[in-house]
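Can you read through this structure? Questions will come right after.
Only a single protein chain was left out; the remaining protein chains are all shown in position.
The block that comes next holds chain A.
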Amino acid sequence: MAKRIDIKDLNLFYGSFHAVDGVTLAVPPRNVTAFIGPSGCGKSTVLRSLNRMHEVIPGARAEGQVLLDGEDIYSAAVDPVSVRRTIGMVFQRPNPFPTMSIRDNVVAGLRLAGVRDRKRLDEVAERALRGANLWAEVKDRLGKPGGGLSGGQQQRLCIARAIAVQPDVLLMDEPCSALDPISTLAIEDLIGELKKDYTIVIVTHNMQQAARVSDQTAFFNLAGVGQPGKLIEVDDTEKIFSNPSTKATEDYISGRFG
């Protein structure tokens, strides 16, 4: 299941704009890695490049290597669809499919991949919803539309949907930024449980959150507007927040800029 990611000299572009410059980073399995940094530093762009969602934006492209247990997801022979099946993603704003019920949302990935067996789908739905700590709240209304849930429940539904296809890695792009503190706590607890089975990479603007949930933290920064974002420092979360090796990191986490 959980696999390691090695990013090697990754450069990301939007058209002619060089968005991220030369990132090299290792993400160990069964571990939470947090990306922090000011707006526009490219942390979300790097995250999206890890399951080839970056290139979905017209004109966007990537150079360099991203190895999943040694296999380059950017090699020419690799189908991006199969990459995304292996590396799941949770977005900033909860985005359940509005035409589907709660259950159908959870099993959407399997159903649209051709799984028809009702019994198996029901089992997967229950397991994923339990995994996302949502089962108790929705078990009596699985047939109701996903859009009727609260924001925090919708986000956990999206996490359930992402883990239902049993990915090796889970990417989270500011998963709590649209949620209230109670729902945020629920998601953070969930991340703590999910890391037993998955490799997790999370982008967050909230440094306390990075300190709370992650084992490893990567700090990104940019020299100025129009300049590419860069990876400044990556280390154990404890070290980054207590004794970072660069001045920029220390300034950022202590709130002196950004």
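The rule is simple: a residue touches a chain if its C-beta (ideal position, glycine included) is under 8 Å from a C-beta of that chain, and two chains touch if they have at least 3 such contacts; residues count from 1.
In this text, contacts and distances are computed from a predicted model.
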Identity of the absent chain, which is to be given by its UniProt protein name, from "Phosphate transport system permease protein PstA", "FAD-dependent oxidoreductase", "Sulfurtransferase complex subunit TusC" or "Cytochrome d ubiquinol oxidase subunit II": "Phosphate transport system permease protein PstA"
Touch with the omitted chain, as defined above, among A:L67, A:A108, A:L185 or A:A248: A:A108
Listed residues A:N51, A:N133, A:S183 or A:T199, member touching the removed chain: A:N51
Sole contact to the chain not displayed, among A:R30, A:R93 or A:R127: A:R93
Positions on chain A where the hidden chain makes contact: 51, 53, 56, 58, 81-86, 88-89, 91, 93, 95-99, 108-109, 112-113, 144-145, 147-148, 158, 161-162, 165
